[in-house]
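The other protein chains are all here in position, but one chain of the complex has been omitted.
This part shows subunit A:
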């Protein structure tokens, strides 16, 4: 159905075109015949030529051939003597030949002209279509929030979208036809020659440029350039897409400034910390020598001159020696404490059970043959610095041994409780002197003591050392206790 329809559509114009040939020839012949009747001769030739030209113009080659043939026949029949007969006398032939030649020429020129006109029309249509498309594209570019403009290779702006107007403050009519770098006072991050070289080589460039808006304020934009080439691969235009990053840049600048300050402060802090550690070390080191001399000479005095001294004098000497010894211990503990801050933790997997055994051996001499009941539960493997954790256990066990001294049936328990999935919580519990929970916060401070030196000797550094080591492992320490009811110390270290 559709097929026959389209066929009839095709056939109709063809019929029309050939009808045009017949009608136009007929319309030329009729007035010529009328005029011939009134003895007006020789009008038929121009009229027939006009009919042929009309057909050629409007109906194309086929109908114009038909018109030529019809014209020739009509000329011979109606206008060439003998009239109203198809006989040709030799005198008619030139006239017929002239008619045919003219007719062919007219038809030819008409056809050529018509084709040219049709081509022209087609080109015009195409151009119009392109204009519509480009206008649509341009209005799309106007929709985007990005600022977009196009400039030719001598940086003259040819297109300026609404985003560009919003960003820079110039309307399209103010910006177009200006040189972009002059208008915007662009400051490039690198020599413009390098940028152009990269653009020509890769077809694009990206960077941050500083520009000045219409109102004179400075703006930092992230600029992306794309090169457009024509069919002959000549660079013809550059499209720039710009985003305002002024605020972001300012914030970045602020953050950088803050970071620098922070780094400086941290460096200062580290330096003064180092200085302090060095000072503590040097003081402890240098204090030790005169102390040793005092103790040494007091000892020699006790040994060589004891017969010359009374009991009182001997007691004084003992006090000197005692104090020297205590000060020695204090310095040693301080040195150990400061060493934890100065040395790098060497973390490995640590067998806590093995470590407890070693710590027990170390505190054995302090038990002085007392019958202490040790309860040691199985302990897991943890992750940490072996020698530091050993010091933790030695300090806690030594404390437990020390503070159970008044207890007739001393018991010390070592075990672990459920922590979270990442850490091991170990405790050391004793049934010794205990402490008042009121002072629990003081327990882990340097030089903090909850008992008199006379009842329990010590430097007040042991638990501070424990806390420092555990903190360096990312763990926590805490203590529970009550006076005369013992104490429990907990510490947590990372699981393996």
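Simple rule for what comes next: a contact is a pair of C-beta atoms (placed from the backbone, for glycine too) under 8 Å apart; a residue touches a chain by one contact, two chains touch by 3 or more; residues count from 1.
Here is the rule we use: contacts and distances are computed from a predicted model.
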Inset, instruction - Would you mind picking the UniProt name of the chain not drawn here, from "Simple sugar transport system permease protein", "CheY-like chemotaxis protein", "Sarcosine oxidase subunit alpha family protein" or "Universal stress protein family protein"? - result: "CheY-like chemotaxis protein"
Inset, instruction - Could you tell me which of A:172, A:207, A:313 or A:328 touches the chain that is not displayed? - result: A:328
Inset, instruction - With the full complex in mind, choose from A:58, A:213 or A:339 the residue touching the hidden chain. - result: A:339
Inset, instruction - Write down which of A:181, A:210 or A:288 is the residue touching the left-out chain. - result: A:288
Inset, instruction - With the missing chain put back, which residues of subunit A would touch it? List them for me. - result: 281, 284-286, 288-289, 291-293, 295-300, 321, 324-325, 327-328, 331-332, 335, 339, 342-343
